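With one protein chain withheld, the remaining protein chains of the complex are depicted in position.
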Amino acid sequence: MHPLRKRRLILIIIMIIGVATATGFALTAFNQNLMFFFSPSDVQAGKAPENRLFRMGGIVVDGSVKRSDTNTDVWFDITDNEKAMTVKYSGILPDLFREGQGIITKGKLNAKGEFIAEEVLAKHDENYMPPEVAATMKKKPTEYIKE
Amino acid sequence: MIPEFGQFALIMALIVAVLQTTLPLVGAAKNIPAWISVARPLAQAQFLALSVSFGCLVYIFIQNDFSVLYAANNSNTRLPLEFRISAVWGAHEGSLLLWALSLGVWTSAVAIFSKKVPDVMIARVLSVMGFISIGFILFILVTSNPFERIFPAPLEGRDLNPLLQDFGLIIHPPMLYMGYVGLSVAFAFAIAAMLAGKLDAAWARWSRPWTSIAWVFLTLGISLGSWWAYYELGWGGWWFWDPVENASFMPWLVATALIHSLAVTEKRGSLKAWTVLLAIFAFSLSLLGAFLVRSGVLTSVHSFASDPGRGLFILIFLVLVVGGSLALYAWRASAIKSNTRFSWFSKETALLLNNILLVVATATILLGTLYPLVIDALNLGKISVGPPYFNSVFIPIMVPLVALMGIGVFVRWKQDSIHRLKKHLLAYLAISLVLGTLSTMAMPTFTLGAMIGTTLAWWVVLNMGSSFKQRFKTKAISWDGLKKTPRAIYGMHIAHIGIAVFTVGVTLTSIYSTEKDVLLIPGESYSLAGYDFKFIDSKRIIGPNYEGERAHVIVSKDGVVIADMEPEKRIYTVQRSPMTEAAIDAGLFRDLFVAMGEPRGDKGGWALRLYHKPFIRWIWLGTLIMGFGGLLAATDKRYRKAK
Partner (left out) sequence: MLKIKFLLPLIAFVLLVALLAAGLSNDPRKVPSPLVGKPAPYFELPRLDDPSVKFNPQMLKGKVWLLNIWASWCVACRAEHPMFNQLAKQNIVDIVGFNYKDTNAEAKAWLRQLGNPYSVVVTDQKGLVGFDYGVYGVPETFFIDKKGIIRYKHIGPISYKDLNEIVIPLIKELRAEK
């Protein structure tokens, strides 16, 4: 083969192998690591997967936060103004976690249907509402007077 | 008056930028010397106007002029002076002005330091940079004016977000922006070369030092951001694969690829079209980063404050700049002839592989960052792509890249044979494996990941040492030889050793860190990784613009006291936001980290977060070494020569 052709062919093969491997990695990683977002109503309706991490968001219900006095366990309810879910978390909550605040948690459902959170996220602005949470807040057909 | 004056200066900068874009470009096309030579003075004038405008904003913050909406939103009389100054770039409007100012600094520097470059070329380069400047200044004036007044003026400002009241954040944004914007220089050189139809090796030589310096800023900027996140966010993490972080990391990866491909184009005249494309990509990703962060299309901290109107503006600008340059590329690149050939085993191939790996890595990060947007646009639900995705995709790409580094330095240009290097490489591989295994055995447990990471690091360090010795100008190591060896050679080897140090840090921290959230009452201790953390007590404290609690924790190992740690929990009075100030006992081989959670129970107990992080300093040490290497390479005398 002509040396120039040969060189091109080799380069193209290298590129294809590289891109194919990377795509393979990306797709498997995607399948394992995509995390869906559900509202407490979705979870109560059984839409959330079992034994798989997902994210759940809502507003922390007033007066629902209970802390253990002997270890770092904490329980609280989050709601989308329709259904509420109890979340259990072991560890330190973020600085801006508080009642009435919109938050997102990441975790799994256990056999009893409780949500065991691995991570609790509250953003750095107390007037901030995560867009995912805002979008799922008790969505009902509503009409705007002004279109 | 000052705010109006600042705004006026900004409008002046816009007018000068318009002149700087049009006159030299027309002059270069029609060969009018007077219009060509006006480019440099106009660049200086624009820089001056931008500095005045920025200076006005700084003055407004120092003087606590809360009749300016932006100052009222982001400052406070009780804020210490240094933070009042850094508050200037603490939010959207001011950080954009800083962006524009950085562009002014680069434009001015190109005008001053490129004396050896032909005037026609510089005229085109400054014209392209002027166009980018128009976009940014217009964006500021139309959608995000930092000089907007508010009437009636509030007596007190809303204060700076407490997270940003920190030394790291004073210098992180300026460094990062200098890096982002610095990539516009290589971009402008590439566009100018295409406009002139002269895509030879010259533009590559001229843009190499600029690209290296921009890369140094970007490296240090990202690294500072990571360091800040580590000690200020109170989570002990150093990288989160957050969209905002990715937005800064993607340009870095492509800039790294660009540095390597510029070397090929300059030295061998190969890969010309590819290098131009990389120069366009690198700067485009900077702009894309600005779009993603500022438009609020991705979930980020500032989403609620972001404005779709701003996003639309940047999108249109992105289409003009990136679309325009890619169209120009499609038109002009066809005419490029890369006339030098290279065999499959050559330095060219090694550097091309480096480029492919880096670009593929960038593409996977881009995919992960934009995928939630795709799913949302198709109405398939709300998803997020977490760190596990990025880790599982990124690491397999980086391992061969680092391995390649050790081979690439030895391979000759154009053609080489494996036989020549086989013996040496196999020997070094064996030594690296032994040293890597021994290093891992010194750790608490033996893991394959740690062995791969340390072996790679040894492999790079040994090969760089050997390669440096070969390139030495004199036979024996002597002072004379040290002086004669070009800085670029030092820089290249040092930067690669920086990667090795970084690899050690990342690998060992990820594998051997231990952390625990515990509830301790005064007098109690907890043992973590052989260290005893004893919680003594917690006291009330009052600061200038906050109040809070300070805990006292004594750490000892085998009965010997090692550190007195005093983490704090602060409530900033104006915004009433709580902040965790972690206490860190830093060391070369391990960091100890204590952060306060919340008070629990009635015995004065506190939930505390304890960390033991081995080798975490090596991450930032590695980036510092990389940055130093880049600086040496950029200041090589060779680049200051005319031909």
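A and B are the chain letters, set down in written order, and residue numbers restart from 1 in every chain.
In this section, contacts are C-beta pairs under 8 Å (C-beta built on N, C-alpha and C of every residue); 3 or more make two chains touch, one makes a residue touch a chain.
Since this is a predicted model, take the numbers as computed values, not measurements.
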Missing chain: touched chains present in the view: A, B
Absent-chain contact - pick from B:L57, B:A72, B:A186 or B:V216: B:A72
Options B:I11, B:V26 or B:I150, residue touching the unrepresented chain: B:I150
Among A:A26, A:I59 or A:V120, residue touching the chain not depicted: A:I59
Sole residue of B:L370, B:I499 or B:A529 that reaches the chain not shown, by the stated touch rule: B:L370
Candidates B:G323, B:P444 or B:G481 - the one touching the absent chain: B:G323
Hidden partner chain, residues of chain A it touches: 59, 62, 81, 100, 102, 127-129, 131, 134-135, 137-140, 142-146
Touching residues (missing chain, whole complex) on chain B: 69, 72-73, 150-152, 154-155, 158, 273, 277, 280, 284, 291, 295-298, 303-304, 308, 311-312, 315, 318-319, 322-323, 326-327, 329-331, 333-335, 370, 373-374, 376-377, 574-576
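The working rule: only the chains that are shown with their structure count from here on.
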Residues on chain B engaged by chain A in the complex (per definition of touch): 161, 163, 234, 299, 301-304, 341-344, 349, 352-353, 356-357, 360-361, 363-364, 367-368, 371, 381-386, 388-389, 392-393, 396-397, 517-519, 575-580, 595, 597-598, 600-602, 605, 607-609
Chain A residues within the chain B interface of the complex: 3-4, 6-7, 10-11, 14-15, 18-19, 21-22, 25-26, 28-30, 32-37, 55, 67-72, 90-93, 95-96, 106, 123-132, 135
